[in-house]
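Removed: one protein chain of the complex. Kept in place: all other protein chains.
Presenting chain A:
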Amino acid sequence: MAAPFTLRKIGVPPNSANLTEARRRVFDFFRAACRSIPTIMDIYNLQDVVAPSQLRFSISAQIRNNAHVTDPKVIDLLLFKGMEELTDIVDHAKQRHHIIGQYVVGEGLVQNTGSKDQGKSDFLKNFYTSNYF
């Protein structure tokens, strides 16, 4: 059995110098999140609800959501928020219905899933916001 993975909480590291380092941090974060999945399933009793591969997919989908970002500082901030979310989940600060609603079911229950208005036209965006444009 591989050694159990524990999430170490380190302080805020300095900003990444370039895109390569930011990308490395993204992968480190993703690996930390995937290795915490057994703990998460244990805490929230998700064994019958979801498979670990589905949780991995939802994590990667959220990362892919922001894949178009190129500024290392923005990436750092997104990683910080992601790390905060992961720490909250692992600390049992959330509840089962939060996890199921946000990461298992995915669509519909949380507003900001899906790509951030990338493919939509300006006409549709204006149409959705107001009647007068």
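Just so we're on the same page, a residue touches a chain if its C-beta (ideal position, glycine included) is under 8 Å from a C-beta of that chain, and two chains touch if they have at least 3 such contacts; residues count from 1.
Assume contacts and distances are computed from a predicted model.
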Per UniProt, what's the omitted chain called: "Serine/threonine-protein phosphatase 2A 55 kDa regulatory subunit B", "Acyl carrier protein", "Metaxin" or "Tubulin epsilon chain"? "Acyl carrier protein"
Using the touch definition from the top, which of A:R31, A:K73, A:R96 or A:K125 touches the missing chain? A:R31
Where A:T6, A:S53 or A:N126 are the choices, the one touching the absent chain is A:S53
Where does chain A touch the missing chain, residue by residue? 1-3, 5, 23, 26-28, 30-31, 34-35, 37, 52-53, 56-57, 60, 63-64, 67
